[in-house]
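Structure record follows, encoded as structure tokens.
As you look at this complex, bear in mind that one protein chain is not there, while each of the others sits in place.
Labels A and B are assigned to the chains in the order they are written; within every chain, residues are numbered from 1.
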Amino acid sequence: MSLDHSDVEKIAHLARMALDESQIDAYAKDLSNILGLVEALEVADTDHVEPMAHPLHMAQRLRQDQVTETDHREENQSIAPSVETGLYLVPQVIE
Amino acid sequence: MHTKTIAELGAGLRAGEFSSVELTHHFLQRIERLEENLNSLVTVTPESALMAAEAADQQMKSGHADPLMGIPILQKDIFCTRGVKTSCGSRMLDNFISPYDATVTERLMQAGAVSLGKANMDEFAMGSSNETSYYGPVKNPWDTARVPGGSSGGSAAAVAARLAVAATGTDTGGSIRQPAALCGITGLKPTYGRVSRFGMIAFASSLDQAGPMTHSAEDAALMLQAMAGFDPKDSTSADEPVPDYSASLGDSLQGLRIGLPKEYFGEGLDPAVSASVESAIEVYRQLGAEVMEISLPNTGLAVPTYYVVAPAECSSNLSRFDGVRFGYRCENPHDLEDLYKRSRGEGFGPEVKRRIMIGTYALSAGYYDAYYLKAQKTRHLISDDFRKAFEKVDVIMGPTTPTTAFGLGEKMDDPVTMYLNDIYTIATNLAGLPGISLPVAPVNGLPVGLQIIGNYFAEAKLLNVAHRFQRESEWHRQMPVGFE
Partner (left out) sequence: MQWETVIGLEVHAQLATKSKIFSGASIAYGAEPNTQACIVDLGFPGVLPVLNEEAVNMALKFGLAVNAEIGERSIFARKNYFYPDLPKGYQISQFELPIVGKGALTIDLDDGVQKVIGITRAHLEEDAGKSLHEDFHGMTGIDLNRAGTPLLEIVSEPDMRSIKEAVAYARKIHQLVVYLGICDGNMQEGSFRVDANLSIRPMGQEPMGTRTELKNINSFRFLERALNYELERQIDLVESGGQVVQETRLYDADRDETRSMRSKEEANDYRYFPDPDLLPVEINPARLDAARQDMPELPDQKRARFESDFNLSADDAGKLTQSRPQADYFEATVEAGADSKMAANWVMVELGGALNKAGLELNNSPVSPQQLGGLLKRIADNTISGKIAKQVFEAIWKGEGDADSVIEARGLKQITDSGAIEAIIAEVIANNPKQVDQFRAGKEKLLGFFVGQVMKATQGKASPGEVNKILLGKLKG
């Protein structure tokens, strides 16, 4: 699988990452090479193989329904790029 | 003092031969003098280190004898440390002062370890040479024109250069073992779930695992003892009892069954590295072990599988870096999309971008089955290889890396060549198994690592097997020239 300029633009948009226009072709080449490496998977016979999402065959541990957190807004927002009256600010969202 | 191990320094501290404050001063001075040659640290915290050392001295006076009490260590800059910058090697988090401590950080502090600062690393742990860091490449103390390996390259270089006694690392595809091998130290990646991932900035959640980077297996046992154990904040951490890792270090290896995967000794392996590894295996024969050839037939699928699974997970894990609540935000975004795209475009370096894009692509509509689902299945095949192997052998041995440390910049233009560096380490992450790398005979003055892979939760066995070798050899005590 080989990716071209416009494929990379589409993927970068989906990932919300601005790429330097001049670098897009280099990314296309690198990503195509990586996909070339990945193509080795095609030959593997996986017809009767279960997908494996986790390395351990464990069940999920659950927690009890208890409120354990207290308000740390001030500390958490001290490193925020833009806040006002306790709200995080972003450019206007239009719906 | 810096030539000693945790075990030796701990004995000295407890005997009152020197204080933790003196020890900490000594390492801080070494950092001041030597660090500029290595670029192994992102942040040094002398004040809080000396305070912690003082507290440790007080505790020891009142009889506390935890093996890590007063021992100066470094934290890989992927572990959140409250009130201290936690950059993950990225411009994205260059301004991130964590409001909380990772569980690993907390446990090491509770054990009395003294943190000297935060170690440099590949950006978001993505790299095998420590050249993707926003803070510049780390240099290998054995030859500063060469890479230390990655992604825990800062930790490995600093421990090898004796800027700290030990360090923490994380390993997603070899990021503890590979730099440990290239820098001539001991590095252990525990079983997935053995050490809590809470507060460790995620790269690939189903592969990431924290572990110790030390001079000796004995020290690794002491570090792991403090780090390991179930954590209610990480529901993927294993609720398995933590054995006393030091207790079994001296166990006999008589009758130990060692498997050598023929796939790990084939094409691509530097013959000199191979010879060095084989001579180490000879030592094990002398110690009474039984050595046999085995096969891990799906080894060839490991790197391709990894480069679907890890990027897919990272593409999602790194979506939280959006310039809204913390981290880098671009100047004057003109709308929401601009805020996202420029913050992320400017905050992430090229390797991170590549992996996010590969992962985004592999999960996207129409490609999921061909890439992600397929890789989950090949992951199962790889895991099955090990399951079958461990029916026949107790441990698996082979080289940690195909070559010794390569030159800075040598592989930066070609990501795929760089990825193949992790060819022997990646499969254990996919399977979730523990692995350790320890120094064996160097090649042309450059360290070589022997990798030992164990069954699930067999860390005690790995440490025992590694320790017995280190009782017979001096490779782990060698010091790079200029850092004595």
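In the analysis below, contacts are C-beta pairs under 8 Å (C-beta built on N, C-alpha and C of every residue); 3 or more make two chains touch, one makes a residue touch a chain.
Because the structure is predicted, anything quoted here is derived from the model rather than measured.
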item	value
Among B:Leu336, B:Ala441 or B:Met479, residue touching the chain not depicted	B:Leu336
Option touching the unshown chain, where B:Thr360, B:Ser383, B:Asn429 or B:Gln470 are the choices	B:Thr360
Sole contact to the chain not displayed, among B:Pro232, B:Pro297 or B:Pro350	B:Pro232
Residue of B:Phe27, B:Phe96, B:Phe348 or B:Phe483 in touch with the missing chain, whole complex considered	B:Phe96
In chain B, positions touching the absent partner	79-80, 86, 88, 93, 96, 98-100, 102, 197-202, 204-206, 232-236, 312-313, 315-316, 318-322, 324-327, 336, 340, 360, 363-365, 368, 372
Interface residues of chain A (partner: the chain not displayed)	14, 16, 53-54, 56, 58-69, 71-73, 76-77, 82, 84-95
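Keep in mind that, in the parts below, only the chains that are shown with their structure count from here on.
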item	value
Rounded Å distance between chain A and chain B, as computed from the means of their C-alpha atoms	23
Chain A contact footprint on chain B (complex, rising order)	95-97, 99, 191-193, 206-207, 232, 235-236, 238-239, 298, 300-301, 303-305, 307-308, 315, 319, 322-327, 329, 333-342, 344-346, 348, 350, 353-354, 356-358, 360-361, 364, 371, 373-381, 383, 414-416, 419, 429-433, 456
Residues of chain A defined as touching chain B within the complex	3, 7-8, 11-20, 23, 27, 30-31, 33-42, 44, 46, 49-56, 58, 60-63, 72, 75-76, 78-82, 88, 90-93
